[in-house]
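With one protein chain held back, the other chains of the complex are shown just where they sit.
This part shows chain A:
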Amino acid sequence: MSRPGWGAARWFARRLALSVLVLLGSATAAFIAVRLTPGDPVRVILGGTTATPQAVAQVRHDLGTDRPLVVQYGLFLGRLLHGDLGMSYQLQDTVGHVIGSQLWATVELAVTAFTLAFVVALLLAVSTAGRWPLLRRASTVVELVLSSSPSFWVGVTLLTVFSFHWHVFPAAGGNGPVGLVLPAVTLAAALVGVFAQVMRAGVERALEEPFVLSARARGSGESAVRFRHALRHALIPMVTLSGWVVGSLFSGAVVVETVFSRQGIGRVLATAIQGRDFPVVTGVVVVSTLLFVVVSLLVDWLYRVIDPRLKEAYA
């Protein structure tokens, strides 16, 4: 049955080619979006105030905005192919270095928040799926409230309680594991609701399947049925969510990093957009797309490993 030859290679090559297209597309979209922003970017960068005409001319020349758009696009793509994201105007640093120095803080936050949300949602979903109507309903309400509360509000509320009054966690910029707690909880709060809803629906659907009946017939206890049989089944739709998860982790990071004054590319992006630091904006878009592409590639591959039927469907 395991036949890792041509089928897998072809599948992989096709996915890889698609990924490159996605990357190119997002880079191009970011490039165009930035150029569509009204106003003279150079004036925006220089604050449009006391800048001297020489400074304006110099910046135009440096950014290459004095050249035709097609030439600019070509140069941008050429640099991108060499892995060069260009120079930030405002930070006097390469975009690659700016992002590189901030990326891990975001990954750390995102991974912790994801793990937290996953575990909490799993416990909520499995324990309340299809039973204890009152508890199930209460849990659903909490999940809905959590997923519809703005992260900004959740973050400030947590800070007020745990930092300003109880002094349990640092209010801002915590670097170590202690400083990670509140930001991770805030970011996870937005995910828990959705995760739990999806998992519970999966478990409930699974509980009606014949294999659960046969498990019960073999004398499995309720917990065993739920955790060993139904849960496995219910996790499959979670994989489908992976795209949405990566997306919301990154967009959520922008808010969470700002509220908690944390390092991270979300905050870099927010500052860059406000300051019209175009090379950084495009750079963050390219890098986060790359991460997104890698994660989906990985998940797709895992999916194929898990479900051999898909190999035939894709081959």
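Basically, a residue touches a chain if its C-beta (ideal position, glycine included) is under 8 Å from a C-beta of that chain, and two chains touch if they have at least 3 such contacts; residues count from 1.
As a convention for this text, contacts and distances are computed from a predicted model.
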Item to check | Hidden chain of the complex, named as in its UniProt record, picked from "ABC transporter substrate-binding protein", "ThiS family protein", "C-deglycosylation enzyme beta subunit" or "Phenylalanine--tRNA ligase alpha subunit" | outcome: "ABC transporter substrate-binding protein"
Item to check | Chain not shown: contacting residue from A:V107, A:L144, A:A224 or A:L290 | outcome: A:V107
Checklist entry - Among A:T28, A:T65, A:S147 or A:S163, which one is in touch with the chain left out? => result A:S163
Item to check | Touching residues (missing chain, whole complex) on chain A | outcome: 37-41, 43-44, 46-55, 57-59, 62, 90-93, 98, 101-102, 104-105, 107-108, 110-112, 114-115, 118, 156, 159-160, 163-165, 167, 170-173, 175-176, 206, 209, 211, 229, 231-233, 235-240, 242-243, 257-264, 267-268, 271, 274-277, 295-296, 298-300, 302-303, 305-310, 313
